[in-house]
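With one protein chain held back, the other chains of the complex are shown just where they sit.
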């Protein structure tokens, strides 16, 4: 490296025009930055954060509304549920009531039917007894007459007559 | 294009190595007046115009739902706000300084990047004045903050005579603190940025000058091999310079914030 003329020191001695231009440039840049550029950017930043905050507030509002709706819905649901269970209880009570009714009616009916049957059986028995009584008298008389008639004639006839009579009685009994 | 502009003239003698002259280009407009413009100032003006145009257009088109480009710009702005200012100062006292640090960071970053943009090839921060002006802004801010928050007397007392030190130490400590407060802080900010830009430009321009010399100008074709190595070095240093551009902007912003924060009372 060739040694140059002394002059290195000149680097560190500011020239007048250099000072002037440096100052002018710095003042211009600073003025534009302070007055125009940075305020505008600041405005954008503020607007953005306002938007974001607005968005957050809106979301909050929406959340609250949703909560409210959910609360209402649940309320309605629970009332509906209570109502349904009430209806079910009512229905059940009514059903048991109906069943009890039917049962008691059926029991009454059954008792009545049983009583009727009893009564008709008794009356028939009575009737049978009455008719039996009459017939037994006739038969006894006839039997007695026949026994007495046959005895007069023959011992063998007597036996056959008795047999016949018994057979008659059987036939009568069967015929009845 | 300091390194390349006169390269053709110097082609015969050897590689045109970058020199101090790159940072002291001749005036090309309004010579001799306080408004003279040279190459670096031209680069600076162009960079300013581009930066402002891009930022203003982006700001005017900013929507609540950002597009891809707007997201990127917003990411940078939020990075400066949250990771630099709020992390050091806290949100409450940091809010006042967000525009200042944002301006510093973006301006320095874009100006630094000019060093690797083809056609510009020199950082707009590569004269001592630009970093110095930035540093003076920081300097004013931390003095104002100190005086406003504590009052001039208590502020100086707290800075120059730190509590909890035995008094003989003050003999050494106080001048150092004073020097630190009025000189070292702004100058260190200035020199860090400025020297980084000089070093970056020298490295890059050296790599590219050797590449040009070995590959294009040298008669001996075997020398193209080291030329390629120099080219690779140039590529690597270009990427490195982009990284440095961002890092230096970050460091400048974070140190400014830290200095201002030190002017505030310890605990609030």
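Chains: A and B, in written order; residue numbering restarts at 1 for each.
Methods note: contacts are C-beta pairs under 8 Å (C-beta built on N, C-alpha and C of every residue); 3 or more make two chains touch, one makes a residue touch a chain.
Here is the rule we go by: contacts and distances are computed from a predicted model.
Undergrad: Given that one chain of this complex has been left out, which of "ABC transporter substrate-binding protein", "assimilatory sulfite reductase (NADPH)", "CidA/LrgA family protein" or "ATP synthase subunit c" is its protein name according to UniProt?
TA: "ATP synthase subunit c"
Undergrad: Based on the whole complex, identify which of B:135, B:198, B:245 or B:260 touches the chain you can't see.
TA: With B:135, B:198, B:245 or B:260 as choices, the missing chain is touched by B:198.
Undergrad: List the residues of chain B that touch the chain left out of this view.
TA: On the chain B side, contact with the omitted chain comes from 14-15, 19-20, 83, 87-88, 188, 191-192, 195-196, 198-199, 220, 223, 250-251, 254-255, 258.
Undergrad: Spell out the interface residues on chain A facing the chain that's missing from view.
TA: 1, 3-4, 7-9, 11-12
Everything below uses one rule, namely that only the chains that are shown with their structure count from here on.
Undergrad: Could you grab the centroid distance between chain A and chain B? Build each centroid from C-alpha atoms only and quote it in angstrom.
TA: For chain A versus chain B, the centre distance works out to 84 Å.
Undergrad: Which bits of chain B are touching chain A when the two form their complex?
TA: So the residues of chain B in touch with chain A come to 17, 19-21, 23-24, 27, 30, 33-38, 41, 44-45, 48, 51-52, 55-56, 58-60, 62-64, 66, 73-74, 77, 98-100, 102-103, 106-107, 127-130, 132-134, 137, 198.
Undergrad: Residues of chain A touching chain B in their complex?
TA: Its residues touching chain B are 1-2, 4, 7-8, 10-23, 25-26, 28-30, 32-34, 36-38, 40-41, 43-45, 47-48, 51.
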